[in-house]
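Missing here is one protein chain; the remaining ones are kept as they sit in the complex.
Note that the chains are named A, B and C in the order they appear, and that numbering of residues resets to 1 at the start of each chain.
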C-alpha cells in the first residue's frame, strides 16, 4: 500500500486538488523548477489533435515529488471530445483501446482472463455518474461464456460488470464489495471507471487517464479508507478516469495566480521561467515533514496555504463544472465503453463494436 | 433448497404466472375445489381499507399444492396505494413496518443485528426498478455506527444497502454478489426488495408481499439459477415484493376464463362452485409428474395448456402494466422505504422518519 | 375535419385498437374479404429487410372502410430495429429521411420553409416518451439562422422544436399550445412525433408510420378533443409515429382468434381465405350506423364485441410492452432524430449528421 497520502501532500503544499498525474507533474515543475523530475519519466505523442502522455513514476523519490504512487499513468487529451464530434470520439476510443491493451501487457493479463469492470460513483448525482454510465452499453459476456464450450469462445473474453454505489448510500466500503465479488467470481483483473477532479477546467470531459496504481476513495485527512488496488485485491487493478469537476478552492487559487502576472499559466504550458530546483529532493525522503518548505523561499506557497485555510470552510464541498455537464458525461462515457468493448475481445472488430452499440 | 420449481408447476398446470402466494392459493382453490388446502393456513385481518393476509405453507404437501416453498407469506393489499393518497401511504408504511418486525421475530433477528437491504432489479427498466428505487431514501447507517461507541448507537441498527444489478448487465449471478458482500460485512439478515409479477391487474402497485422463503431469480425452464435464501446465504432472507407487471399470457388466459361464463373470477373472489377436490393430494407427493392430471377430468386445464403453448412464442416476453407505471412505482417505493426506516431503528419514531425523508 | 371518429369505428366493429393504417387495412381485409378495398391503394417495396408500404386513402368510401381519414400513410417496417444493429438503424434512418422528403413534396413544402417539430407525449412515462426523446438530439437552427444573412443559410432550413406536454399535466389542449406557437413563429409545416398503439406486438418499436392526416389526441367516446391537422393549424401537418404499446384488450381478442383455428393470423399474413365481401360498401356511406353489420352473418364479430364489453372495465387502461421498452424507445428515437436531421437540411450530408450526433 501507499506510504503516504498523495493527494493530501499536493493539497497541503500547493492547494491544488487534482486526480491527474499529468497535472501533478505540471504543478511540481511549475512550482519547483526544472522540467525533469528525478524518478519520473514522461513520454508524449500527438496525432490528429489527440495527445497521449505516458508518465512512469519509477521510485519513491518520484512518488514523493509527484504526490502519486509509483506506477504507470497514461493521459489521453482530446479537446474535440467536448465538441460533439463523432470522428474524434471514434479515434479517441481506438487510442484508448490500444492503451488498455498496453496496460494489460504491463500487468500480464492474458486474452482469456476474466475481467471485472467496476463503475464507481453515484448514478444519481450527475458529476459522479460516469462509472455507472459506462456500464450501460458494455458488452457483458461472462454469463454467456460460462455455458459455451471453450472452442466457441475464441476471441471473446469473460467480462463482468458491477456498479457498487457509494459509501454514503451503501454503508459499505466500495473496496469491500469489490473484494467480495472478485473472490466469488475469480476475476483476474479489475478495471475501475471513475469520475475525477482536475485542476484545469479545460480538461473537464476532454481528458482520460489510465493508471495501474488503483483507486483511493475519498482520500483526505481523517478519512482513511480501503484502497482498491493490487495490494488489497491481489490482482491487477487498472483505473480509467475522466475529470468531471474542479474543486472550487482549486479554481480560486489558480485564478489568484493568473492575477499575479499570469506566471503560473505560462509555466503550466511548458515555459518554466525558473531553472533551479528550489527544494532538495533528498530532503523529501528524509524525516522532515514534506509540507514544510525551507523558510522564506516561497511567498506564493504561503499565500496558497493561507488561501486554502480561509476558503475551505466556505467552498470545501463546492464543485465547478461546465453548464452542459450532463451531455458531456454521456458522450465521454460512450467513448470509454466503446474502447472497453474493443480492447476486451480479440475476436471483435472495431466496426462490429460500433454496430453493436446503438 | 427447494425440491421443485414452484413457479413452473403453477404455470404448467394453470398457465398462471404469479409471484404472490395469495394468488397461488386462490388459483388452486379456484381450480381444485374446497377453500382449504392441507398443509396451508390462512389468516386475514382488515382495517381501514387495508387487508393483511398471512399464509403459512407448513409442509411439503402444502408446498406442492401451492407451488410455493414452505414458509411464511404475508400480503398487504391497499387499493388506496394507487390513488396518490398520502394517508393511505402512511398507514400502509406503518403496517408494513410492523409486519417486517414480525418477520424479524420469526427469524430471531435481534435489534442490533446488521441488516443488508438488497434492491434487486434494473434501475434502467421502469417495471423492474422498484428495488433500486427503494434504496434511494433508505437511512443507511452501518458506516456511521462503525465509528460510534456502542453507547451512542442505542436504537440505531447498522443498515447497509446494495443494488447489485441484473445478470444480463453484470454477467454475475445476483446471488453470488450478495453472498460475497454478506461474507465481507458480516450481515445477520438480508432483506431483498424486488418487483414481482401478479396474476391480477388490480394488484399492480397496490399489494406488498413479505416472505421468508427467499428469491429465485429468473425461475424458468432451462434457467436454473442461484437462489437467494437461507440455504444459500446462511442467514435469514426476507423478501419484500410489489407486483408491477402481469405477464401477457396470464392476462389472456384469465380473459378467456372470463369469457367462459365468468366462473373463474367468481371463484377467485371466494365463491367456489365446486366442493370436491379433483386431484388426490397424496398423488402429488408420489412419483407421478405433477403436471399430468388424470385424463379426461379437466377440459379447462387442457385448454389453458394449449393456449399457453400457442401464445408463448408470440407474447412470452410481453408484460402488461398500467399506463402510469412510472409514477405508481415511485409512490410504492416511498412506502416501502418508509416502512424499512421505521422497522429497522427502535430509537427512531415514525414522525422522525417522515421528517427525515423529503 | 374528419366526418367520423375513425378509431372508434374500428374498435366498435372489431375490438382492435391500432394507430397504424397498415393494420387497419389488414384487419378490414381479414374480416371482410378480398385483398383490395375500393378507394384505397397500397404500394409495397422491400429492400434488405426493410419494407416500405404506402397506403393512399383516396376518398370517403376508403376512409369509412379503413376507419382512417383520407390521405397518405407510409409505413416502414424493419425487424432489425429491435436487434441493436446500427447498420439497420442507419439504413432505416436514410429511408425514413427520403420518405419525409416525399411527404414534403406532396404537401408542397419548400427547402427553406420553417418547420416546427412537435414531440408529443410525456417524457416522464416511458411508453409515451418517444416525442420528447426525439427532440433531444434534433439539430435546431431557427434561432441561429435568424441572425445569419440569407446567403449563409444555404442548405440549412429553420427548424424549431417544442415538447408541449400532455393535457393531464398542462391543463391545456396540446392543439391549443401548438396553434399559439405556430402563429407566433410563422411555421410553414408541423411535424408531430408521437408514440402509437399497434395491434401486433411484433411491430412495437420496429415500425415507423408517416401520415399527412394529422393527430387526434385521446380519440375516444366522450373525449372529443382538438385535432392537430391542416384544418386546425392552417399548414401541412406530417405525423411520424412509432408503436410502443398494444392495448391489453387488443392482445386478448387477437389471442382468442389465434385459439379459434389460427385463421386470423394466416389472413393477416396475406392468405385471405374468403373471396367475397361480406358487407356492402355502399351501405357504409348511407344512413345506417356503420357499426351494425347485417344480422346473423358475423358470429366472430359478435364475440369480439361481447369480449370488448366484458374486458374493458378490467383492462381498459392496461398496456402491453416488451420488457426492454426503455432501451428500445431510446434506439428508435435516435433513428427518427437522425432521419429528421438528414431530411431537413439539403446542405447537410448523411455523414455529417451522424458525426454531429454523439
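Quick notes on this structure:
The rule is simple: a contact is a pair of C-beta atoms (placed from the backbone, for glycine too) under 8 Å apart; a residue touches a chain by one contact, two chains touch by 3 or more.
Nothing here was measured: the structure is a model prediction, and the numbers come from that model.
From the options C:94, C:107 or C:124, the residue with contact to the chain not on display is C:124. Listed by residue number, the positions of chain A touching the unshown chain are 124-128, 201-202, 246, 248, 251-252, 255-256, 258-259, 262, 306-307, 310-311, 314-315, 317-327. Seen from chain C, the chain kept out of the figure touches residues 123-124, 135-136, 140-144, 158-165, 167-173, 176-177, 179-181, 183-185.
Simple rule for what comes next: only the chains that are shown with their structure count from here on.
Mean C-alpha position of chain A lies 43 Å from that of chain B. Residue positions 327 of chain C each touch two or more of the other chains.
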